[in-house]
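To keep things clear, I will list the structure first and then write my remarks on it.
Shown here: the complex without one of its protein chains, the others still in place.
Letters A and B name the chains as they come in the text, with residue numbers starting at 1 for each one.
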Amino acid sequence: MNKVLAIDIGKCTGCHVCELMCSFRHHGEFNPRRARIHTTVFLHDEIAVPVVCSQCEDAWCERICPSGAISTVVMPETGARVVQVDEDLCVGCKMCVLACPFGNIQVGAAGCAEKCDLCGGDPVCVQFCPRGALRFVEAEDREVEKRQKLAQALAGSYRESE
Amino acid sequence: MPGVTVRLFADLRTVFGVRMVDVPLERAPDIACLLGLVCDTPRRWQAVFAEPGVPRREIAVLVNGRNIRFLDRLETKLCEGDEVAIFPPVYGG
Partner (left out) sequence: MTMDGWMGKVLRLDLTASAASVEDLDREIAEQYIGGIGLGTRYLYDEVDPAVDALDAANKLVLATGPLTGTGAPGANRYMLLTKSPLTGGIANSSAAGDFACAIKYAGFDVIIVEGAAERPVFVFIDDGRVSFHDASELWGLDTEQTEQAVIAATAPDAKVNCIGPAGEKLVRYACVMNDMGRAAGRSGVGAVMGSKRLKAIAVRGTGGVTIADGERFMDAVRRCYEALTDPYVEHFHKHGTPGVLELVNTYGALPTKNFQYGTNPQHEDISGERLAETLSVRTRMGMACPACPVACGRVSRVGAGETATYGVGPEYETIGMFGSSCYTNDLEAVTRANFICNQAGMDTITTGGSIACAMEMYERGLIPEADIGFPLPFGDGEALVRLTDMIARREGFGDLLAEGGYRMAEHYGHPEYSMGVKKQEFASYECRAIQSMALAYATEPRGACHIRGEAQDYAIYSVLHWHITKDRGIEEPLDPLTLDEQPEMVMELQDWFRIIDSGGLCNFMFYLGMDEDQLRDLIESATGIDMGGYPGLMRTGARIFNLEVLFNRRAGITAAADTLPPRMLQEPLPDGPAKGYVAELGRMLPPYYTARGWDEHGDLTPQKAAELGLQLAAGT
């Protein structure tokens, strides 16, 4: 088992409920700016894109952290890998912020690095995503789905060309 | 052929594959017969009925603009030229 947070951009409506629920769970207030997932809406391109930590296999934030506050753990119930921050060890040096190429770790008002921790194995953003754009699924299933979708598209274009 | 005209709206058009059907009056003397006639596949039946003889609560069946709930329900008699409209739940405006 190796569950991951899967994003289906095509289903996202840009309602930002993921951000609201994330901020409330982690900070006890509804404040999209303090969320660890962010959705950008491109109104004129008809698209909304949620961006969140992908829990890298070899996480740069973890490698660069000088205080040893960032570590990777595998959750026993779901097998999900989580790159997590130990707030007691974090000194707020922001090296992780520099290192992350995706902007998915930030140092918040409390002076600590903050990032997606998959809510300990049951991500609240997934629970509330109203259109199924965010799912917590087996990594392999997600890839199989993607391959099947691609295969369908290829089959379709093959049929058309016949 | 006058008979009875049945109009379907919104997603029911997908379920029934048509937006309008004409039914001869002798085959649909009342609403119960008419619905039985047009709901001729399990999918169509399920879209309209909750259980045998009981249309789904949220489905609106109107005869000439009057909901059958204010008429004789399934026993509402039909006449030549009647227009029956079947709506899935719609809200808003």
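Everything that follows uses one rule, which is that a contact is a pair of C-beta atoms (placed from the backbone, for glycine too) under 8 Å apart; a residue touches a chain by one contact, two chains touch by 3 or more.
Treat the numbers as computed from the prediction; the structure is a model and nothing was measured.
Residues of chain A in touch with the missing chain: 10, 12-17, 20-21, 23-24, 27-34, 41-43, 45-48, 128, 130-131. For chain B, the list of residues touching the undisplayed chain reads 9-11, 13, 19, 57-58, 60, 62, 64-67, 69-70, 85, 87-93.
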